[in-house]
Structures are given as C-alpha cells and as structure tokens.
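Structure provided below as structure tokens; questions to follow.
Coming up: chain A.
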Amino acid sequence: MDWFFIIEKVLLISGVLVLSLVVAMYSTWGERKIAAWIQDRLGPNRAGPMGLLQPLADGGKLFFKEEIIPSTSNRFLFILGPSIAMLVACMTSAVIPWGDTLTIAGREISLQVADVNIGILFIFGVVSMGVYGIMLGGWASNNKYSLMASVRAASQIISYELPMGLALIALLMMTGSLSLKDIVEQQRHGLWNVVYQPLGFFIFLVCAFAECNRAPFDLPEAENELNGGYHLEYSSMKLGFFLFAEYINMFISSALMATMYFGGYAFPGMDKLGLDGNMLTILGFLALFIKTLVFIFFFMWVRWTVPRFRYDQLMRLGWKVMIPLALVNMLITGAVVLARQH
Partner candidate 1 sequence: MPVQYYIFLSIALFCIGVMGVLMRRNAIIIFMCIELMLNAVNLLMVSFSKMWADAGRVDAGSAQLFVFFIMVVAAAEVAVGLAIITMVYRNTHSVDINILNRLKN
Partner candidate 2 sequence: MLTVLLILIPFIAGLIAFGLKGSGPKVLGMISSLATVVLAIGAWCRFRTAPDSLNLVANWIPQLGSQFRVGLDGMGVMLCLLTAIASLLVFITIYSRDYEKPGAFYGLMLLSQAGLTGVFTAFDALQFYIFWELALIPVYFLCSLWGGEKRIAVTFKFFVYTFLGSLLMMVGIIYLYFQTADHSFSWSSFSSIHLNPDDQKWLFWLFFVAFAIKMPIFPFHTWQPDTYEQSPTPVTMILSGVMVKMGLFGVIRWLLPVIPQGAAMWSDVAIVLCVIGIIYASCIAMVQNDLKRLIAYSSIAHIGLMCAAIFANNEQSLQGVLIQMFNHGINIIGLWIIVEVIQQRLGVKNMDQMGGMARKAPRMAIFLVIISLANIGLPLTNGFIGEFLMFSGLFQYNHWFMAFAGLGIILAAVYTLGMIQKVIFGESNDLTDTTTDLQPGETLALSLVVIMIIVLGVYPKPMLDLVSSTSEVVNKLF
Partner candidate 3 sequence: MYTDTVFLSATTTPFSYFPIVLQLIAALGFVGITMLATHFLGPKRKTSDKLINFESGIEQKGNARQPVAIKYFLTAILFVLFDVEVIFFYPYAVNFKELGWEGFMAVLMFVGFFLCGFIYITKKGALKWED
Partner candidate 4 sequence: MNALISTALSGVVLMFVGLFVRNKQHIKFFAIAAIIIAFIANLAQYPSVEHGGYVMYGMIEVTKFGVLFNAVALGATLLYFLLSGSEFEKVGEHVADYFTLVFFILAGISLAATFSNLLMLFLAIEIMSIPQYILAGADKKSLKGNEASLKYFLMGSFSTGILLMGITLIYGAAGTFDIAGLGLGTESVHPLALCGIILIVFALSFKVSAAPFHFWTPDVYDGSPTVFTSFMSTIVKAGAFVAFLRMFHGSFAGGTISEHWTLILSIITAVTLVIGNFSAVFQQSVKRMLAYSSIAQAGFMLFAVVAMNDMGTQGIVLYAAAYSIATIGVFGVLMKLKDYTFEGFNGLARKQPLLAAATAVFLFSLAGIPVTAGFFAKYFVLSAAIQHGHLLWLVILAVLCAAISVYYYFRVIIAMYFRTGEPEVENISGGFKAALILAVALVLVLGLFPNLLLCWL
C-alpha cells in the first residue's frame, strides 16, 4: 500500500468536502444577496462587511438550536433521512475532475478523487439515493404536509431522471466514454460538447433544476402550500443538513454541467499558453470554478425570475415534453455521428 497515495487522497477529499461546504454556505449568502439585488433590496448586511459573516452565524445558530423529534414520528428514520441526504450530497463530488494533474516532488497528483470508468453512472446512482433521504424524512415525520411533500419530491425526482439519463446517453454516444476525465480531455482538444449537444444540454439543465428541487420546480418545499415541505418537522442541524444538501447538490450539478458540456477545467487556448503543468492545472481549476459559479448564479437568477409550476404542469413537462425530446435528441445524435463516421 502506497501511504503517500492515501495521504494525498485524504487531503484531496478533505479539500473537496470543505470546498463543497463553503460554497454551499456562501451560496445561501449569495442567494439572499442576488434576491435582494433583483428585488431592489439590500440583503444581509449586518454580520461582517456586506453581511459576509452571515452564513457562519446561521450555521452556528443551527448547531445550538434545540433538537425536536415529534413524539409520533419514527425516531430512527427521522434521523436517518437528513443523514442520507447529506451523505449523498457529499459523495457525488468523488468522480468530478477538479483539475488536471499536479506534479509535486515527482509525484503526479490527480485533482480527481477517483477516476472510474463509470463516472456518470456513479453520479447517477448516488444522486438517485438522494430521494431516499427526502422520502424517509417526510414519511418519518408523521406529518401530512411532510408526507405530501416527500411523495411529490419523489415523483418529481424520478420523473426527471428519465430525460436526464436519455440526455446523457446522447452525450455518451459522442464521447464513447462514461469517465468524466475522458470527457473533459476530449473537450480540451476539440470543441465544447455544448456545441454538439445544445438540446441535450438544455434538457440536462432543466432536469438538474428539477433534481435539485430548485425553483421553478420547488414544489416539495412550496411554503405557501405545504408549510415548508418535507422538512417541516425538522429543527437544528437536521434541518441544516437538508438545506445544506440542497445547496451542495446545486453546486455539484453546476460543476457537472460545466464538466460535461462546457469543457470542465479546460478553457480555450490553454495548450497554447506555454505554461508549465502545475500552473496550467491551477488555472484550469479556476476556470472550472468560475464556470460553476456562473451556473450557480444562473440557478439563483432563475429562482427569482420564474414562477413556480403547478404539479400537473411539472409532470406534463417531464413526461410529455422532456422524454420525447430527449429520445429525439438521442436518435438524431446517433444518426449524425454514424453518418459522419462514413
């Protein structure tokens, strides 16, 4: 066993986790700021300069709140729900290539926790687990609103998984690989995938919104119908986990979209700069981070711009529009790729 390898990976993992948490924390701040900006308000401005310490205060508050477990709920499942949600959110980042390799003391260190050949499938699998967290949480609360919300969430998430999978298949046909690293490397030497797969990207984007329960697909959390949705009975850090998980998911989705359709850590002309490897890797990481932030901004922008769907509209969009669209996209991709091959 190579101890350096383990140390290196442990460091990387810690880095990635901390990064996700920090990004998630400041996404809450960002969201409030953007909302305020859009609505011509100020947003948080008391804690620290421009309210920058607000997320820390929120986090601290969540830690010190009283933990309430309703007497009629199922205690074990009640705790398990948010745990799963958080766990899943932390796991998806494992296969995303945050950058190329760093060379430190003669060792090649990959900025990807694990480069497995089923990367996309892995993410898919782990994300599907997320629905358990919501479902268990909602059901264990023994509250009608929670149950309703979790059932809605489950239906919504699984419905949008289908077009998402189909959109990815079209991408897969072009790249021929499920490894995210391979996909990025291909884009590095050619055009970004979004050029070939505009429709696919659009479908993926919409589905990502739905998967993250973000507006305009935030029916599970629709306050004015459901009193807060599946985490209605939660308090303290368990509530925090649900909220954090949502923001982490948003971050990972953004990173994923950037990776798969917008070149990941690759940026145009990066090989012509003539920089050495380490420098290029750091620049690449920054490029990815910026792309991700742009997507996060987009998420928020949409949230404060587009009104919420009705449930029947949501399902109709998912099943009757997205799925056929994704199928067509897949077939067209297949036909074009084959035609170009000959």
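Selection criteria: all candidates are chains of the complex that A comes from, given by their letters.
Everything below uses one rule, namely that a residue touches a chain if its C-beta (ideal position, glycine included) is under 8 Å from a C-beta of that chain, and two chains touch if they have at least 3 such contacts; residues count from 1.
Remember, predicted model here, so these are calculated numbers, not experimental data.
Going through 1, 2, 3 or 4, you find that the chain touching chain A in this complex is 3.
Contacts from chain A toward candidate 3 in the complex involve residues 6, 9-10, 13-14, 16-17, 62-73, 79, 83, 86-87, 90-91, 93-95, 113-118, 121-122, 139, 141-148, 151, 154-155, 158-159, 161-162, 165-166, 169, 172-173, 176-178, 227, 232-233, 236-238, 240-241, 311-312, 315-316, 319-320, 323-324, 327, 330-331, 334-335, 337-338, 341.
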